[in-house]
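Here the complex is missing one protein chain, while the rest keep their positions.
What follows is subunit A.
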Amino acid sequence: MMGLMWYLMGMGTMAAIWAYVSLLGRYQLDWKANLGLFAAFGFAWICIGWSWGSFAEGEPQSGAMGLISFGLPALILLVMSWQKFILPNKKA
C-alpha cells in the first residue's frame, strides 16, 4: 500500500518536473512564479503522502484533515501563481 504510494508520488514528481520544464519554454518565470510553483508542489506532495498514509494506518480523520490542511493551500497557491505570475508572462 505504502509502496504503491511512493511509486505514484515518484511518477507524480517526474510529471511535475516535466510540466515545469515545459512551462519554462512557454513562459518567462520570475522568482515569484517559481516560489509559488515550488510551494504548491510541496503542499501537494505532503497532502498526498499524509492523506494516503493516514488512510492506510486506519486514521480517516487525519486523512481528511490532511486533504484540507495541505491540499487546499496547494490548490490556492497553484491557481494564484498561474493567474498572477505565470499567465501574464507568456513568451512572445
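One rule holds for everything that comes next: a contact is a pair of C-beta atoms (placed from the backbone, for glycine too) under 8 Å apart; a residue touches a chain by one contact, two chains touch by 3 or more; residues count from 1.
Keep this in mind: contacts and distances are computed from a predicted model.
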| message | Just to verify: the chain that's not displayed, which of "Carbon-phosphorus lyase complex subunit PhnI", "Cytochrome c oxidase accessory protein CcoG", "Reductive dehalogenase" or "ABC-transport system ATP binding protein" does UniProt list as its protein name? | response | "Reductive dehalogenase"
| request: Since one chain isn't shown, list which residues of subunit A touch it in the complete complex. | output: 2, 21, 24, 34, 46, 49-50, 53-54, 56-62, 65-66
